[in-house]
Structures are given as structure tokens and as C-alpha cells.
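There's a structure below that I have some questions on.
Missing here is one protein chain; the remaining ones are kept as they sit in the complex.
Right after this comes chain A.
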């Protein structure tokens, strides 16, 4: 059916449109009717129908057509978009999504999908039927839909002619019809006073498909026929054409609306006014002449002149101007976006990675050769490479907003399912992070959101009893912090039950008893693997269901997760993720003969170990009055050789924790291309990967969070061992 090269585009385009549609629907469901939003829904449905029609996917065309007809009625004010209708349209949206995913798999829609289509179409048509009974009233020439008349332009425009705007769909010729035959047909109902053929849509030679119809008409029409009769002329092309019929003596507001609806881009203001019948060609000519006579002063916009001469009323000109501005804005936005295959970007980033390694090599050779000008030029080069790296990485960065917005739907559905009234508050949607991370964070986030809603937020009566508003709030927040991005999921629910968690953990053998555990430690026990069992749900009133899976997913992204909770006030889950997965600014340190890289973002400061007295072997040092745990990398990685006389401490920070890493030498900043370690090293938590130095040697990258966790874990074992010994 669809050629492969178009299928992809079609599916991507439709999914984007559906996403827009969903967002608009969710807004509509809460807020009252906003014409802009209804238009957005209509446009999405209309475009999907158009694309589906181009590929001849009849079921989708048929289905969207029904939806579109209802939306059109909503737009014209015939039907109110209430919560019930919005809910129906959400179902329509889901069904379209199902159909399009069938198409994406290369299959024709299944029979059961057809069945579903029929049910939904019937529901949609019920709305149309209801509206039709009102229709005769609407279509009588002199009576107008009251909705439109509230506009400021209450004046009646002068013509006693019908005004008909037609924009034909691309398939008209291929369907064996000729736009002009409709014009001739119209000629039988009355006299065509003026007809302007709109040729603005005809593209330049290279892009023009001569079999696609690009034509449109603006017609002033004198007739005694009723609106229904005139309308009936276009029955054969109704589905894919834009048809607007304005009765004689229509209100200015209606003309304004017409101008806004017409798709033309290049049309000059004067032409718009003429073709809309607000102004005759002669009046326009007079205007142009007047404007020419004003020759001395700078060119005045024609709209201004027209208003001054009382030939058109200001609202009409404003509408036309607004339209022109919109066109410009649209063009700007379109020009600013390019769709690029993600694989190409990955390729680019790989190359930049290689470039950095090669650059480091050149740098090294230059320094070894001691040629001053060569060193200088490599310095310039590496600065440029650094910039290239940053902009290449920035290409992969996307705002997290799109991911967050998906949750408005999730929250809506789950709150209906659970019968709880829950608001979603999104902040920090502009925070950017790597595309790969965005894709992979969706599942864990969904899990957390579900958990918070299901088990976190209490039922309305309990909430009121606790003195909280009946409506629960779920917050999604994102921000940048110390080289990582933090995503927070917080709720104002009941919080976690510490005692139950501890009891459960002891029962599962995760901890021997609660001594020495802070509240936070206890809460975070729910992320332990042993915690996720079926009966944990009932015993613990939830939480901990598959939390270990969440943590594992996040750790796979080199991130971490932790949890804060206040009884009866709510809990906050904080996910911390690295900004990028490919290249980082590193800080290189030497231990013995080996080099290690610490992510520069995490380095707070470097101090000499001697200066801060190594009080005991308890692995703590006193850093300006602060207790800082430290660890010798030499010991940690089991490197042979004597310790050097002057050891240095690199103070690193991750989240709220700080630690010191004791090393032999500080080697300075180094751009680091992260290469993954082989399977053999999978068990080693304190290594995040490796990188190749300019000399061709390998340096290991220290995974600071992993190292900290390992140290803490060992400490915990030690403590319990000590406790047990007592």
C-alpha cells in the first residue's frame, strides 16, 4: 500500500499531530471553549485525513471525516464542546492512534478496529444529527448564528451579494472533477458577479505536480437561492475542500473570520479585501492612486489609507493584518526546524569523539617536540574542537517538556480509574537533556507517577480529615544541578510508613535491625530488589512494587534515584541523571602509573592531604571543620607501589553527598570520550567506562556515585559486623 519511504514520514507526522490533538483535548476538557484550541484539534484531524487520503487509507479517511464534521460544527458554534464530547474525542484520538500504528506495522486495520470505528462514528454522527435539526434556522440567508455576532464588528457590510470562498483539495482532478464545472453549475443558480481565481497555491515549476489541484475561487454571487441550495452544488467535493458561504449583508465579523480562515499566504491585503467582497476593485484602485499621490512621505500601509478614507472599517483591516503577521510567524518557525535522522547525529557525535582523541594525540606530540607555534596552534584547534563537541552534543539535547506533557493524559486516565481527583503540575519543562535519556526515562517515570497516584495520594475523605484539600496534587519538576539533571516526582499524599517498611525489610532479610538507619535510609529500602513481591502491595499499602526495576533502569543510564517522605504530607522521588552519555569534561588524576578520569562537573576542589591532618585511619578528614569521608584510589583499585610523599585529595560532590578521593598526582582537565567497558567489568560499580588518551593509553573513568555507594555499602557491612560481634 504505502511506499516505504513515505510510510515513515506519514506515521511520524500523524503521531505528532495526534500528540498535539491530545494536548489540546486535555486543555479543552478543563478549560472552556477556546476557539484557538478547537481549531488546533480540527487542524490535526483535518491534516490526518488529508494525508491518509493521499495514501488511500480509506478506513482512516472515513473515520476522521466523521470526527472532522463534528469539529467543524463545534467551530462554527453549532455544538458546544463539553466534557462529554471532549471525552468522546479522546476516545477518537486513541482509536486513530491504534489505526495508525496498524498502518505503521504495514497492515490494513483489523476487523475489530473496523467495529470500533463504526461504534465511534455512530456516536459522532449522533452529534451531527442533533445539530441538523437546528440547521434550517442557521442556513436561512438573513439569520446568522448568534455566536459570531458578539464580535465588535457589528456593522453590516455593504454588499447585497453572496460571498463564496472555495479552496479545492489536491485530489479534485484525480477524482475526475474540474473546479470550473462547479462554477458553471453555480452559474445556473444565479449570476456570478465577480470571480477571482486564487492561484497563490500553485508551487514553483520543480515542485508542481500538474495533476494535483491547487486552485481556489473567491466569488461574488447574486442569487435568490437559499443557502442549502448553493451549498448543495459542492456536494461532490465537500469532503476535501474548504467551502465558506457568506449570505448577503453578512456582519463584518464574519468577513473577518473568513479572512482568518483562508489559507493564502502571499495575498496582499488589498487583494484579500477585494476578493472578500468588502471592497470593490474600483475602490481599491482609487486607494492605490491616493497612496501614489502621497508620494512625498514614506509609503503608508494601504490598510491605514483605506481606513482613513472610510472605505473599510478598522476591524476588517486588523483581521487582514493579523493574518499576514501569522503567515510570517509560521514561515519563520518552519524555516527554523530540520528533521534529522537520530542515527546521523550519533554518527556525528562518534566522529567528534574520535576528533577529540586525535586532537589530544597531536597536542601531546606538539608538547613533546617543544615547538612553541605548533603548541599554540594545537591549543586553538582544541578550543575549536571543544566548541564543535558542545554544539554537536547540544543537537541531541531535547527539552523534557514533551515527556512531561504525556503524563497529563496518564494522570487523567488513572485518576478516573481510581476515582481520585488529581491535578498535575509541571515545572521545568524547558530543562534539556540527552535524547536517549529522554526516551528511556519514560517507563520509570510512568511507574513512579502511577505509584504516587495509586498509593501516595489518599482518598478524598481521608485527605479532608487530614486537613488537606480534597484534590490531590502531583508535581513533575526538572532542573539542572552539578552536571546532572534532576527529575522530581512529588505528591502531597500520605507519605511512606516507616515502621512497616522496616518490618518488611527485616522480614526479607535486607537489614538485621533498624539501628543506625536514618529515616531516609529506611525509605530508600523500597528500592531494594527483595522488596518487590506481590504481598508487599497489600501489607504495605503499596509502594515498592517494582521499584527495584525503576532503580535498575535509572542506574543503566548512569543515574540514581532517592526518596524523601514526610508522613501525611507527601513524598518526593528524585531521579538524578547525567546530562549526556557520550562525552564529558573530565579531570584527570594519576595513581601510580595509571591515569583515572573523574567527571569535572562533580569535582568541587583539590587540596593536599597533608594539610588536613589525617586524624585516624577512620577514613575521615577534617575539611575546614567539615567531616569528609575519603578513600585512597590506590587502595580501592589495589595498585601496587609506594604511596608518594605528597598525596592530593580531590573533593567530589554528588547530590547532597561529598567525598574525597586521594590520588598521587593531579593531571588537569581532559576532554573525555566515554567508551563502555566490556562485560567482564560489569560487576565493578566504581568504574563508569574508559577513555583513550592522546598517547594511545587507556584511562579508566571513575563512576563517583558508584564509588560512593560501594564505600557506603562496605561501611554498612562493617558496622553490622561490629554490631553482630558485640
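Details
Here is the rule we go by: a contact is a pair of C-beta atoms (placed from the backbone, for glycine too) under 8 Å apart; a residue touches a chain by one contact, two chains touch by 3 or more; residues count from 1.
Operating definition for what follows: contacts and distances are computed from a predicted model.
Hidden from the displayed complex is a chain whose UniProt protein name, among "Heme/copper-type cytochrome/quinol oxidase, subunit 3", "Peptide/nickel transport system ATP-binding protein", "STAS domain-containing protein" or "S-adenosyl methyltransferase", is "STAS domain-containing protein". Across A:53, A:78, A:179 or A:599, the single residue that touches the chain missing here is A:179.
The hidden chain makes contact, of the residues A:27, A:87, A:128 or A:215, with A:215. Residues of chain A that touch the chain left out of the display are 172-174, 178-180, 183-184, 187-188, 191, 194-197, 199, 202-205, 208, 210-211, 213-215.
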